[in-house]
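Missing here: one protein chain of the complex. Every other protein chain is in place.
Naming follows writing order (A, B and C), and every chain is counted from residue 1.
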Amino acid sequence: MRGDEDTDVGRLIIKGPDQPGVVAAVSGALSRAGANIVSLDQFSSDPEGGRFFQRTEFHLPNLQVRRAELEDVIAEEVGAKFGLHCTMLEVKRRKRTAIMVSKLDHCLMDLLWRHRRGELAIDVTMVISNHPDLSEEVRRFGIPFFHVPVAKGAKPEAEREQMKLLKGNVDLVVLARYMQILSGDFLEELAVPIINIHHSFLPAFMGASPYQRAKERGVKLIGATAHYVTEDLDEGPIIEQDVIRVSHAMSTKALQRFGADVERQVLARAVGWHAEDRVLRDGNSTVVF
Amino acid sequence: MRGDEDTDVGRLIIKGPDQPGVVAAVSGALSRAGANIVSLDQFSSDPEGGRFFQRTEFHLPNLQVRRAELEDVIAEEVGAKFGLHCTMLEVKRRKRTAIMVSKLDHCLMDLLWRHRRGELAIDVTMVISNHPDLSEEVRRFGIPFFHVPVAKGAKPEAEREQMKLLKGNVDLVVLARYMQILSGDFLEELAVPIINIHHSFLPAFMGASPYQRAKERGVKLIGATAHYVTEDLDEGPIIEQDVIRVSHAMSTKALQRFGADVERQVLARAVGWHAEDRVLRDGNSTVVF
Amino acid sequence: MRGDEDTDVGRLIIKGPDQPGVVAAVSGALSRAGANIVSLDQFSSDPEGGRFFQRTEFHLPNLQVRRAELEDVIAEEVGAKFGLHCTMLEVKRRKRTAIMVSKLDHCLMDLLWRHRRGELAIDVTMVISNHPDLSEEVRRFGIPFFHVPVAKGAKPEAEREQMKLLKGNVDLVVLARYMQILSGDFLEELAVPIINIHHSFLPAFMGASPYQRAKERGVKLIGATAHYVTEDLDEGPIIEQDVIRVSHAMSTKALQRFGADVERQVLARAVGWHAEDRVLRDGNSTVVF
Partner (left out) sequence: MRGDEDTDVGRLIIKGPDQPGVVAAVSGALSRAGANIVSLDQFSSDPEGGRFFQRTEFHLPNLQVRRAELEDVIAEEVGAKFGLHCTMLEVKRRKRTAIMVSKLDHCLMDLLWRHRRGELAIDVTMVISNHPDLSEEVRRFGIPFFHVPVAKGAKPEAEREQMKLLKGNVDLVVLARYMQILSGDFLEELAVPIINIHHSFLPAFMGASPYQRAKERGVKLIGATAHYVTEDLDEGPIIEQDVIRVSHAMSTKALQRFGADVERQVLARAVGWHAEDRVLRDGNSTVVF
């Protein structure tokens, strides 16, 4: 959220079983390495036998050169000793990001536009769509657009083509209103986080025509949820949510328009927080620092 | 929402098929009767063949005496002529209201407290509970408290006792966290509007322990929905909704506490709007003026 | 907000002293003319001697041809008889709109983008800036960009050039972060509504560096206000406002970024409502239907 990047700023993400002495070990190791802790967020799901989460941002002169050495120290003094999972990241290495989209452009355009303004600490390296409609829009931003049609019954072939484009080339995939379901095999093989956005209501209206059905029930709030994609469709860990107030005087079309506004705000926040390593998965939940 | 009542202020609620000339007929009839329209809200679900809703607040000197005559004129010139359903109400006749509650007191206390402060244009004439716990609290406000236990398998008997207390005595029932389901027969026989409040999430978590499950999914917004009760449990027309932001750092208990805060705000708004005849049912939806 | 336009849909805006019979007269006149009222919003500031506001949307076959005749009837039966100010508008005649901007592009881009998506019922006919920076962006949307520099001490000359471009050509001016104060003479001569957007805080931080000062005070909400421009700088009637939650962990730069997000949402809503004639000025306040 602060986002003022620096070449010598690193992040250390730690997850695992909570136990006495972890925080001291982490900060001790960083301190002895000459790193100055810029910010530290820590959360324990339960004082007794809970799960532990820590995000530390630190400044270390000449980070790029000294990183490997620091990683070894952390792996030994924290990872091995406490049985924790430790990940080190350099702030200047932005996550290479692919955006997948179908025909609706509001989320895509908002991401590209924020990206160009420097609001999102990611590198958008490609846009993949199952429709050719948005190619011109995307290329205007200087970003490659790949059209991978998904013919009926030929999703495996399409996923193979998508995989060729993505595998090894991206650290993050954002589904900006991509209307195809990705297979479990695809998710497993790609093995990078995938963020999805979808409309949300109180209560939920599953299935077709949710806006129409929300209107028929007199819903007063229209919302959106950004979450990580898992095999259970739309059931993955939630990153961010928001709502907007609507009234009976609005048509279903107007509700959709308001919904689109919430969707792009929520997705942009979720991608921005993920880009800054603020979102730590905790089973099917998230810790957002 | 404005609520500054007046002895000579009336309300005319009109519902039915939309057609040319309705607004003119209504305002013409009121005008000829010497009534001055104070406020008028009108909504048509569709310009072509839609449903029409109108709420008119008017000032007519000596309303109580002249009301019957005015009702006849409206019935003839608007009701009969256009096939519309017309209801006239005097603002000074507040809706006699029963609150039903189980053990959780936050919604009940908020209603009683706002009622005493003059914020809700209702008369709370009784509180009915299936538990004795809140009797002292209620009676402190000078309001009768009736304990009607609901023994396992003896709901029909309990409902008969509740019906004796309510039938003919109330214009509105508010379920302020009343944890028993009212039977369809009961709803039909009582035949007054019943407002219920319940927690809501994005998405919904049906069934047991919703807060626990919301936490396990990383939900970022906790909400509440006030709705009219119909035979379909928790599926009635929505009157009002709201949400509050929560975080991973909050325990399930804290989520419930925040949820309680939203519930009492939402229920108080819904009851207040209903009290002022601002909520018009439209099938399973509502028009809130 | 509904915005589904139609060639035969008109709007009638009425303002003036409240008095018995006005609503009847308006709806009677429309009805006799064969117009079907699609929606009607009415507000009286006070039942006794208040100010009256009405917005009526109606459908009249062959509106363009029959408009003059209808206007005459309204002028006579409503305007002259009740001393009210009546304005008739055709929905299909969109307001010709100029956007004025300096260097910050977030509000401009959001308006152009929504305009292209069909979300705003205006015609953007030109963009005027005192800087050349955004010319390419604007022209990419197919909209003329005029660079009118404002040299120090030469504002009158600049305003003359702006006036030549605007006078007679626009029905609305939107200041999308235009950082120059327009003179009272300019406002008077141009004589069309001008909508401005600016940041807002609780409390206000007047003068320079408001975000820095808001941060120094520990402000938790960052907001924006869209208002009509009057001679009193930033003191005109408010059309729309909103806020977003911020925290101590955000830098001044991050606060500005959040502020920009609120600004573009609030300005877009204000322009959209004005475009649909939903905003009626009431002295230094507004009635928003």
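Going forward, a residue touches a chain if its C-beta (ideal position, glycine included) is under 8 Å from a C-beta of that chain, and two chains touch if they have at least 3 such contacts.
Keep in mind it's a predicted model, so treat the numbers as computed, not measured.
A.B. asks: According to the contact rule at the top, which chains on display are touched by the left-out chain?
C.D. replies: A, B, C
A.B. asks: If you put the missing chain back, which residues of chain B would it touch?
C.D. replies: Residues 1-4, 39, 105-106, 109, 113, 117, 119, 140, 249-251, 253-254, 257, 261, 265 of chain B touch the chain that is not shown.
A.B. asks: For chain A, which residues reach the chain that was dropped from this view?
C.D. replies: 6, 9, 19-24, 27-28, 30-31, 34-44, 47, 59, 245
A.B. asks: Considering the whole complex rather than only what is displayed, give the residues of chain C touching the chain that is not shown.
C.D. replies: Contact residues on chain C toward the absent chain are 43, 200-204, 215-221, 223, 225, 234-235, 237-243, 247-249, 282-288.
Just so we're on the same page, only the chains that are shown with their structure count from here on.
A.B. asks: Indicate the whole-number Å distance between the mean C-alpha point of chain B and the mean C-alpha point of chain C.
C.D. replies: Inter-chain centre distance comes to 36 Å.
A.B. asks: Distance from the CA centroid of chain A to that of chain B, rounded to the nearest Å?
C.D. replies: So the centre of chain A lies 41 Å away from the centre of chain B.
A.B. asks: Two-or-more-chain contact residues of chain C, please, as numbers and ranges.
C.D. replies: Within chain C, residues 39 contact more than one other chain.
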